[in-house]
Structures are given as structure tokens and as C-alpha cells.
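In this view, the complex is presented without one of its protein chains, the others remaining in place.
For subunit A:
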Amino acid sequence: MQIVVDLTRCQGYAQCVFLAPEVFELHGEEALLYNPAVPDDQLDRVRQAATACPVQAILLGKEVSAGAR
């Protein structure tokens, strides 16, 4: 599964960082960095983060499958 964070909306509340620190991290005070490719063992935590995000900025989903025609 992949994620993308809408950083135009993200306000750096860092809920995601607390819930899934292996995927999300704050760089400095409020710049959010994250790993778009979610490891399987982090999926539950990332789902919780997506739900908890106060501005609903985290989108989780499958990528377009390669070779699709």
C-alpha cells in the first residue's frame, strides 16, 4: 500500500508521527517527511494515523498496477 499526504492541508499536528513513527517524521518544528511505500507491518498504524489526522490529509491506497492496460 502507498500513502500520500496532502501537505497543502497538513498543519503539522503530528498525530501521525506519534501513531506511526516509522513512517512519519517531523523535520524541524513542522515539516512532515514520510515514506510513501508503507511496509505491511505498519499498515494498521498508518490506518490509525489516517483516521486521526485532524485535517484528513493522509490518503492510503493501492498504486496503479504496472502493466495495466
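Details
Note that a residue touches a chain if its C-beta (ideal position, glycine included) is under 8 Å from a C-beta of that chain, and two chains touch if they have at least 3 such contacts; residues count from 1.
One rule holds for everything that comes next: contacts and distances are computed from a predicted model.
The listed choices are "Pyridine nucleotide-disulfide oxidoreductase", "Carbon-monoxide dehydrogenase medium subunit", "cytochrome-c oxidase" or "Spermidine/putrescine import ATP-binding protein PotA"; the UniProt protein name belonging to the chain that is not shown reads "Pyridine nucleotide-disulfide oxidoreductase".
On the side of subunit A, the interface with the absent chain consists of residues 1-4, 6-12, 27-37, 59-66, 68-69, using the contact rule stated above.
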